Each structure stands twice: as C-alpha cells, then as structure tokens.
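The structure that follows is given in the form of structure tokens.
Yeah, one chain of the complex is gone here, protein chain that is, but the others are all in their spots.
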C-alpha cells in the first residue's frame, strides 16, 4: 500500500550477503555502560569474555546522554565503549537511541508525546512516549540517527543497526491531533472516496454516514463502542505509522552505511500488540524478536514454542535472532517469578531449536536505579557470584558446542498452524459474543498437544502456501483473509486434513460478518452451517458424547455435507455436533465447535494426525519436545527437550553436540535436560 | 414543577382515541433498510409477511442518512421504505432520528456532546452522545423532527411517532457547561432562595454553605463524595432535562400531526437508570418499554415479570407495548448467551401476560457491520433458515391466536409491591452502609416467590393508592416519599398485611436520614426501633431461629409494640428480632430486618399470604406462573407459564386460545410451555 508518510527503500538495495553478527551462535544482551562508572566497564568486559558473550546491543535509550542539548553531541563515552568492546572481540548491534527522547526535547516540545483515547497526554519520564506521526519528533530523531550513523559508520565493532526499541510498545496507540490528521490521509489513500469507506465500515449503522474524510475522528473516548471496521482500520494505520518511523530511520542508516544490516526488535509474543509484523519483516535485514515468559502461565513452555514458530514463520523459515529474553524475573508482571532450575537453559535452547541463531538477554547488568531496577540480567545485583551468571556461562559453553548449527534452517513441519495478526486485531475491534476469548489460547493448546507428541508445527500467516502440509490447523482465525478458504480447500483436496475451530472465518477483511451461516468463509469447505452462537459462562462446562468436557464456547451446528464425530451431551444444545468431518478431495475438513479440555483435545488431534499420516520428528517417549534443524543438503541436528521431572528417551543416531557423546538407538534425555544430536546420515 | 426549559404541551390536547398501531397484537421490530441494498428489501417484506410481522420501528438512527448536509435532506430511501411497508400492510412507528447526530453536525459543533464527571467530552462515533441541555443540539434536532413530521404527516403507513431512542441511556449523565448552567436555573426554580437549598442539603456539613446559586457546581470529579442531597437533586434535574428533550420533540410532532400518537422507548429495567419514568408516562400516548434479560442471572425470568409489572404500574394498568426485546443474545454483556429452547416464546408471551399488547424485537435483521454486529435479530446472520426465524414465525401464529386479548387489562392483583425510582437514585447518591446492596434484588426475590405460588403482584409507585390490596410489600424502599407511611397505615388499618423490609424509610425526599431510630418513616407503623445497622460481609451468613440462614444485612431491632416472630440465632446480634409483626387496626405491619435465603423467605411469605387471605390466580401446581387479563366486564384470559422441565397442572375451564382445545378441570401445561385459556364464565 502506498503512503506519503511511509517512504519505502526502493532506491537503496538491501545488503545481499548478510554478514552474521557473531562468530557462531550469538550470546549477549543489552549493555548500558552509561549507567555505570568506568571501573565497572573493565569488569564487564572481563565477565563477558568469561561467559562467552560475543554480541551486545548498545546505546538503546542513550539519546539524552549523546545529544546533551539541542544539536550538541557528547560521543566520548560511546567511543570508549565501542573501542572497549571491539578490543574484547565483542560485536555491537548499535541502537539508534530514539526510543526515549531527551528531557530537553520533551521540555521544548511536549506536543510530540502520545495522547490516549481519554485525551491524557503522556508526561515526561518513561520511554516510547512519542507519537509516530509527530513531524517534530521525526525531525529530531532522524538528525540523531544521522549523527550516530556518521560517527560510527566505520567502527570495526559495528555489526548491525538496532533501530530504536520495541517500537509500538508503550506508544502502541495514540490519538493526538497529528495522528488523527495522518489517519485521515491514510484513509483517503486507502479508500479513494468516502463512499468506499462508508461501504466498508457499514457506516449506515447508527447513521454514521460520512460525507468527507475530515469528518472521521480518531476512535477517541466514546460512551459506546466505535465501529468495528473503523477500529480495525485504525489498527492497520497505527501499525503502518509505527513501521513508517522504523523505515524512516532505516533510510538514513542505509544512506550512510549501505552495507550494515538493519534490524529492530519485534514483540511477536505481545499478542495482540499493535504491530502487524507481516508487513515489517520485508523491511529489515534480520528478523529479531523479544520474548518473555509469563510466570503464572502453566503453558508458558508451549507458548515459547509457539512464539518461536511464529517468528520463524515471519522470517519465512530463515534463522532469526532472539534479541531479548530474560535470565530470570521481569519487573512488569503481578508476581515476577524467577526461572526454575534449568529453565534459563531450556528456554534459550528451545528458541535455538525453533530457529534462533542467537539468544541475547535483556540485559547484561541489572540496574540499581531506574524503572527496571528489578529486571533480571546476566550479571544480577548479586554480581557474578550467582546462579544466573553461572547458568549463562554454561549456556555460553553450550552455544559454542552448537556452533555448527549456525545458519541451518528448521526442517519444514508436516503440520501448519495458521495464525493471523489481523484476526486478533479484528476481534478486539468492537463488541463480541464473549469477553472470555484470548487469541492465542487455542493455538497454544494445540502446539502443546503436538509438542507432547514430538510433532513439529509451522506457524504460518493466512497468506501462506499450504500445499505440502499433511495437516493444517486453523484455530480461531476469526477474520478470513482473502484466499484463505481457497488455500485450505486446495490443501484438503490434495490430501491434507484441515481442522478449523469455532470462531474462525466469521468476518471479512473489513471486519463485517459474512452472512448466510457461520463460519461464513469456511462453511462450504466444512460442510456445516451454524445459525447461532451459544458462548458459555466462566466456569461453565458441557459434556461431550466421547466423555470429554468442554468449555468457553458452543454453537448450534447443522450438518451440510459433513458427518458428526462428536456431539454435545448436555446443556441446551445436547445432541448437536461438536466435531465434524467433511471429506474433501483426497483429504478432509474437520470442524471443532467447542473447546474440549486437554484429554479431549488430544484424542481429536490423535485421530486427525493418524488420518493425515503425520509422524513425529523422531520416535520418542511422550512428552519429549523434538525439532530438527538442517543445513541445505547437509547435516541435520535433532533437538530433544525434556521439561519433565523424569528422564525420557528417543531413537537417534549420531553425536550429541552438547556432550560429545556418540549415540545410537535409544537415547535418554535427562529430566529438565536437552540433547542436540548431529545426526548420522539417515 | 414548572421549568423554563421543559415546555409542557398545555396548548396541544393529547389525542383522545388512541388508534392501536396494529391489527391485533403487534409483532415486529426495529427495521433498518438503510443498511441494506434494495434487493434485500424485497426479501425483508416477504419474510415479514411470512413471520406475521405487522409493526416496525423505522428510521431510528437515520439522521445522517436523511439530512446528509446541513439543511439538505434526502428522503428518497425513506419514501420507498414507507411505501413498501404500507404496500405489505405493515404499520410503521416512525422514529425521529435524533438519537445519533450526523457526522457533519458533530464536526461543526463538538460542544453538543456529553462530558463526563472527569471532564472527558464524548468523541464522535457512538450514539446518544448529545447533552440534553445543548441549545445547539436542540435547534438542529427540532428542525430535523419538523422536516420528518411534515414529510410523512399524511403517509398511510404511519401509525405512531417513536421519539428518538432510549433517551438517557448513553447520555444519562453529563457535566458540560450548558448542563451546569441549566442545573443552576433548575435549583433556583426549585428552591427559590439559596437558604432553602442549604437547609435541604444540610450544606453546613463540611462548611459547604452556599450564598448564591452560581456557586453550585455540577457534581464533577472530586476526591470525596459529593453531598447526597445534591446528588439526588442532580438525578432529578437530569431526568427532567432528558424528558424536556422528549417533550420538545413531541411538541413539534403534535403541532404537525395532532392525531398521531407518540411514544418513546423506556428502559424500565435499566435500574437504576437516570430516567424517572413516573414523570414521563403522562407525557406520552402509549407506554412502551425495552427489555433485555441478563444471561447469567438465575432469576431472569422473575426479573422479566417484575419489569413487566413495573411497566404496567407506570401505565396505570393500561396495555403497553414491549417495543424492544431480543430474539437471542445481545452484544453488550460479558458473555452474550443465546436463549434456550422455548425461551423466546416464553419471554414474549410472559410480557403479554404482564399486559403488553405487542412484542417487538430489536431488530429485524442482524447487521453485518457496526457496533451491534453481534446483536441477535429476527433474521439472524444465518438468514431465514434458522431456529430463531422459525421461532418468531411460530410466535406470530401464537399472537394471531391471542388477538382477542388485545386491549384487555391485567386483573388487579391482591398483592402490591412498592417500587420507587427515587429510592434507587437516593441510594446511589452518597456513601452508604454497604456496597453490596442492589435495588431490585429483594423485589425480584419476592416476585419470584409469589410467582412460584401462582400469586399475582402489582408493582406500584410510592404514591399509589394502596387501598384494596390484601398484602402490601415494601422491599428496601430506602427513601420515604411524602404520604407513603400514611398510605401503608391506612392499608393495614383496613385489614391488609404490610411487609416492610430492612433499608426502607431511612431518608426523606431530600436524602436526609430521618432521626430517632430506623426505619424513621415507618418506625411507628411497625412498632420497632433500630439503633444501629450491622451489614454483613460478602459471603457472611447468620442463622435464624426458624432454621433458615440469612445474609447481606442485619440490624439491632428493639420491639416497640411489635412482637418478634423470628430472631437471629448466631453472630453478635443473636437473640435480636429478625421478623416482627405489629397488629395495626384490622391488619398488621410486619418488619423483616435481614435477607433470608430462598426457603426462609418463602416461609415468611406463606405465613403473610395466609394471614392476608391472598389467593393464587387459579388453583395450580407450585411453579406455574399465572396471570389473568380481562376485558372490562367481559371475557377473561388465564395465562399459565411453565418454565420448568416438567409438566405442571392447574384447574381451569374454557378454551386454550393457542391450541383451540377446550379444557375443564385439571389442565396440564407442558414443560417449557404455556397455555392461555379464554375462561368460561366463573
């Protein structure tokens, strides 16, 4: 989509040969020497070498210390830091420091700040307080970026540019006047004329008929919901406005340093965040992701696998960088739980199993002051004499052992799981049948069940080519992107087993319900027709006739070509199909109309996988999570992650890269342990 | 009360002979053809005829599509819709479209919008975003109303004017400057001089002494509570400001079409909403009510009976119109539950049993776009091939069978239940002894227990004449309107059993506590005196000496003429009376000082009903809900509603209008079924 304020990089060819940022797999983290006196710097570098750190993110949030007054730069400390790191052989991902504007700039231009839907302007302090549509902010930010790029263009420590930081996090949505003006321009470019907008939004509802783009307000405070189509478009606009800022910085960097690769840190897991990364990945040289586990989530290990797979899907299968995760507790959850024994290692290497070529941490050294003073780090408050530092040092050794893996790709899975950011955005845009739904809930449950079985899964966008997958899962993909129904049909006809769940295919890309019976987009494919939703109350359960229980959702399914496999066995809809199967070409299209508890979901999945002929990555005990990475036409590496408290076994043959041990036949993976086996030819 | 900004219709005599809006009982709903292309209109009318629809609300929210620019009208689509409906024999309740102003008006005059107590002005989008005290809004709205009235004054489809929509819903309270100015005028008219205001509010408290009306602010954001008397007056002012707008529209309509009846849709159930409908009913020609059941409420069927009875009470016993309810789920609850099997029919006919002469639905056809895209309709997203459409069609047949009932009145009950809007408003005005109290809680529990016994109940305002009732229930009537105590005494002296509950008669009409011992207003009548409240914590329970448990509330009751019937048997107040009886003339005044659980409350009610000689509407099995409608000195109709899963029986003689069956003696009502028996002379 063309846009006047998102200038694309057509004139600047992307660097073709990506020079990897580290020697082997990357280990390191965000480094903030500006917070510490010089004597600590020396210790830092010594400890980095001890731990095996080879890559740091430098300069994030340092604007106020670099441009100490309007146009007045102080490079001294950063010069020294760059030199010091280079001297130690540590590569630098140098951040443009634009995430937090300097205090003098906020004082001079308070109007650059975000404004929330209630009209509250963000005060000074904090971070990411700027509106991406502020022309003034853009001007100052790009001047800073240019100065930084020019200063360090030739510095030998520089490996990659790290554009700003978590763009879209705290400044995810803003309703300031410049934003509203930009939004109107975006709408005009998108729709051309206001009649098209009225049609797309169905603005005849409540008489919200527009006769000029200038009548469209931002979705600011209202006592009722705004139009769902408008809300979804505002999400799209906002993601692009944020991306526009990233691209604007990138343009400056590419102009000054055409051969230095560029990234920015995604927050893929932050679902539903505002950034629709599907449109972002093409604009960076390396896909980099931040990932933080949620302490109280019993499925957090599966959520990690899911997030890693999503990131890999965004990267179209290429290796990516875990640019932030944590060694222990964060400071922004209700109860900030530490990681359990072995969890730091298992989390890190699970990302590698999912395609990451490095695991960086936020952060190198724990701050004693500032808003994140209780965020964990490689060097905690206790210093290097600490479990965490020892764990990271051991991880460094592991990563060195795994160096051969660098550059390999995760082997394509037999199972695809469709996940669509705009579905999440559409769901939160306007009132819905239930407030209990969470977009990643069913996807993570499915990933968990697959992982338990050693089955690999690719998480792919709705636009992906699904041919070649034996099974395709479409869990609560609420919005039907153009072409998805056809793509699923093609897969099924070619022999795949397609499983679509409740709350899929309900709305079109304009967030309008597809009429004629749910799920409108997939009704024909599935051979079912639903005329009414029956969402369940919190803690309410229904029985299924296979003995399982289900919750959250039911609906009145009528068969229209499909056969019923499981029916509801209690409640107002007793007797109604809950799981159906529709033969389609050489394959089948299954429909799951409720949310079974774990065992019930697993039985369904077992049946589907058997029908589809899906095999685990390797023969293994139930509970062992498996993945395989492979160099193009060359060596393969089998990852086996055991999060349980008991040893689990698998069949493998080759060399364990972590222990050097040669294995052949049944291999045991210790409790809370991992094996990475460079496989003998198979 | 006279007011400069509420102009009454003294010069325009109300239409005397009300021409009913439909042939027989009304069936239909809100119809929004403007949301659909023309081809759908033809299907709509065909389906309406199939379903038996004979009445629609048209034009609600259509301002933006009628007045497409300032003073520029586009009548085409509405002309065609009116003609089409007329051609199909369907009557139109034509709405003034003022509930949602056009976008061009909001753009030109953002100052017409409501402002909340925190100072947030409602942005464009949404509905009912206007302040009733905005002179600018009033001017534009009345111009629109006049243009509409003049356009369709003579149209043969026009049956009734539907003034705006749910006035007071989203614009229930506003604190904008014009409102504050109007509020000061209202106070000056009400109190005459500021000393009277100081006295009424007790403004010596915290030294809030006023020396001029101009010092009174709206009750905007404060870090403490505002004065309870001020808050209650602001409620009264607000209801009247909203009613003032309705009257202003009505005046225009009456001027142009003096013979067309006028209504506006009440939200009686919306308790405590702002509108005090006791002052509204005299201003409309037909009382019309919106009603939506709350999915998770286990007493929702009884709440429906209570709401219908309240509406009937407001209509002073005359038939009224259920102008909105739902065929299934709404979209504004946490979990929007569909209706269970038979529930649509039972809900609709229960309203008829309660005095409704028609049941219209919001809405005819489910929107695919807009904020209410998941609100149910007669024609759901799935189309006419759907359970809901079939259920409505069956309901249409039922209503045609029930046509003889049209115009009959619900037979006066032997039991009256006093419900007072200002009590609810007074309760929420200022800090109270407990936050766990809900105004309709005890009334609905009592209605439920009465209904279980086949006993009818009239819900009447505090100003009602109570003579003639055998039992009078006064559940948590917190504010004692002038005359209520005397009215209760008169009823008791004449032989009635009066039951007053805790939290009744505590404050006077200025929201000041009546001193001397609670319940101040009814202390002498009841022969008790309470010197201290002991509200219970959530989930806390006490035992009564009749074996029941109670919760929510206890208090220290001393007998002062009454005798104790039940005493507390646990807790700090063990031994204190919980239920007392005071012989008064030929009757008695009972006092209930706690909230017993269901069985306990039922035992008390059984005793009271026995003493009072209250009989069920007909001899019947426990659980069958009964009602009787009767034409003046003519035929009577016995309704028997069975919401249980078992058949229940009653004694009746006559013809079942729904089945045509003649019955005499024990008649069985099927599970989830209903009978309406035109009775043989009794």
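A and B are the chain letters, set down in written order, and residue numbers restart from 1 in every chain.
In this text, contacts are C-beta pairs under 8 Å (C-beta built on N, C-alpha and C of every residue); 3 or more make two chains touch, one makes a residue touch a chain.
Just so it is clear, the model here is predicted, and its values are computed rather than measured.
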item	value
Residue, one of B:38, B:74, B:118 or B:385, that touches the chain absent here	B:118
Identified contact with the non-displayed chain, of B:502, B:518 or B:590	B:518
Touching residue (missing chain; options A:170, A:316 or A:560)	A:170
Residue touching the undisplayed chain, where the options are A:111, A:285, A:316 or A:372	A:372
Touch criterion as defined above, residue of A:80, A:139 or A:381 at the omitted chain	A:381
Subunit B residues touching the omitted chain (full complex)	118-119, 201-212, 214-230, 430-436, 510-518, 520, 529-538, 556, 572
Residues of subunit A in contact with the chain not shown	32, 34-35, 61-65, 68-69, 97, 100, 102-104, 106-107, 114, 116, 118, 120-129, 170-171, 295-296, 328-329, 331-332, 334-338, 340-341, 366-374, 376, 380-383, 385-388
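As a convention for this text, only the chains that are shown with their structure count from here on.
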item	value
Rounded Å distance, subunit A centre to subunit B centre (Cα mean)	49
